[in-house]
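Omission of a single protein chain aside, the complex is shown with its protein chains in their original locations.
Residue numbering begins at 1 within each chain, and the chains themselves are lettered A and B in the order written.
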Amino acid sequence: MLEVKDVDVTYGDIQALWGVSFNVRKGEMVALVGSNGAGKSTVLRTLSGVQKPRKGTITVEGIRSDTVEPHKVVELGVSLVPEGRRLFRDMTILENLELGGYIGRARRVKAEHLEWVFQMFPVLKQRTHQLAGTLSGGEQQMLAIARGLMSDPKLLLVDELSLGLAPIIVKNIYNTLKEINKSRNVTILVVEQNVRLALEVGDRGYVIENGRITMEGSGKELLASEAIKSAYLAVG
Amino acid sequence: MAALLQILSYGVFSGALYGLVALGLSLVFGVMNYLNVAHGALIMLASYTVLWTCYYLRFDPFLSLILVVPVFFVIGWVLFLGLFQRLLALPETEKLKNSLLISFGILLICSNGATMLWTADERAVATSYTGKVIDLLGVRLPYIGLATVLLAIIVVLGVHLFLTRTYFGKAIRGVSQDYEAASWMGINTRRVCLASFAIGVALAGFPGVVIALQTFNPIVSFDLTNKALIVLILAGVGSLRGVLFGGLLLGVVEAASVFFVGVAYREVVGLLLFVLVLMFRPQGLGGRKA
Partner (left out) sequence: MKSKLGIAGFLLLMIIAPLLVRSEYLLNLLILVCLYATLSHSWNILGGYCGQISLGHATFFGAGALTFRYLWLGGVSYYLALPAGALASLILASAIGFPSFKMKGHYFSIGTLALAMIALITVQNLLPGVSFITEACLKEYSLLTIYYLAFGVGVLTVVAVYALSRSKLGLALVSVREDEDAAEAIGINTFKYKVVAMSISTVIAGFAGGIFAFYCGTYYHYAPFELGWSFDPLLIAFIGGAGTVVGPVVGAVVFVLLKELFAASLGQVNVLIFGIVFIITVLFLPKGLVGIAGIIRKPKKTSAVAQER
């Protein structure tokens, strides 16, 4: 459903991505892992449309998404849960969710979706009128995911959700994501620095290093590979 | 006591006007970080539009709003497409600087253009209720002052409801808080900026009516921009809720300074307050620390 072909991205004179190609199939949960500065967030920024590739193509269910504006990408069914949450801090939980479901087709099923995300994250339901900025880190991450789901996406992109959260909370949120993936058939691409965690939940994985995809395989295969073990899993 | 109350009431009347003057500027600044210093000139032009509407169509000044506000909405739309749109892609500080410079050019063009077209003579719209007052326990309250306060409350409330109760209003707030994140929600951020700018300019119509009922000429542009900037800073940058408060504060401080310092330095007191706030509390009196 998502097909990334030979994508180059540059920031001014600096090239961040070099011929990146990968794909995500319908219903999958795929992990894109790599260390800090490897280009993971650039991949997601490019997929979301705020960064334009210099070369290469991105298609979502056969439709080019790399040439359109970011809000059109959302209408194609791609939703981003950005790094650092990027919530609308001075707006309430409910308002954040409403903006998540801003596009036309999502508005029509707003009530249904609200019910669904509240069921997924009950903690949000109790304080719909609290300002997003006053939530705890874990709650903010849950709200960010819930907001991303409100647009009724076919593909959910999740950027570095573990950042700054306690391991137990991260584990819970990943379990919820897995459940969303399985029960609602939402395809998910997670980008993670926490390689072990991401490969454990992901059906398949890609490893990105210095702006290039260097390895791919099923989550289990990658976890078992020596290269991964020595580079990313050595400690702990 | 009555004298003091009288002065206070004048402070409230002019404060309500200042709030209206700053509203459009504050909206545009909050949403897209444009410092539109031409806002005072747009209000001045709105006053002339009110003047001519009342003169030729024999409208009541307040009724002329049904014409003036849409006209200025269109003017804002055109200004954005023609001049301000291309600044959206710039980094924040460049955006601010360039919008300041361009709108400064517009300010000069409008005030000089208006002088050429309509001379620098003082004008005013006269109505049957001009100069009429209500006497309340010895305090004289002019009709127009009361109408200004009412107008300010209605407009601020209307803008508030629009921003909090409609999808598009929420999108505007979303864009003002995080431009990029808003685009990830499927919000067409460029169009939100366009509409906010047009609304901001349309809001110049309301203070335009009040100014038209007082005496005005093209030079008033500079004074109005200046007042709008003071209120913007007092209110807390981008805080629409603070605008009415900031306006009232400025109005009352000015009125009080007439009482204590003398009318000659009325403006100076407001400006000094402004500079002090800029230096020591640039996020505004009502704003949070960034």
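The definition used in the following text is that a residue touches a chain if its C-beta (ideal position, glycine included) is under 8 Å from a C-beta of that chain, and two chains touch if they have at least 3 such contacts.
All of these numbers come straight from a predicted model, not from anything done at the bench.
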Specify the shown partners of the omitted chain in the complete complex.
-> B
Out of B:83, B:146, B:258 or B:285, which is the one that touches the chain we can't see?
-> B:83
Option from B:96, B:124, B:146 or B:285 whose C-beta touches the chain left out | B:96
Which residue of B:108, B:146 or B:256 touches the chain not shown here | B:108
Based on the whole complex, identify which of B:66, B:116 or B:136 touches the chain you can't see.
-> B:116
Pick out the residues on chain B that sit against the missing chain.
-> 35, 37, 83, 86, 93, 96-98, 100-102, 104-106, 108-109, 112-113, 115-116, 222, 226, 229-230, 233, 264-265, 267-268, 271-272, 274-275, 278-280, 282
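Basically, only the chains that are shown with their structure count from here on.
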Could you put a whole-Å number on the gap between the CA centroids of chain A and chain B?
-> 42
Would you mind writing out the residues of chain A in touch with chain B in their complex?
-> 48-50, 69-71, 74-75, 79-80, 82, 86-91, 95, 98-100, 102-103, 106-107, 147, 151
The chain B residues in contact with chain A across the complex are 167, 170-171, 173-174, 177-178, 180-190
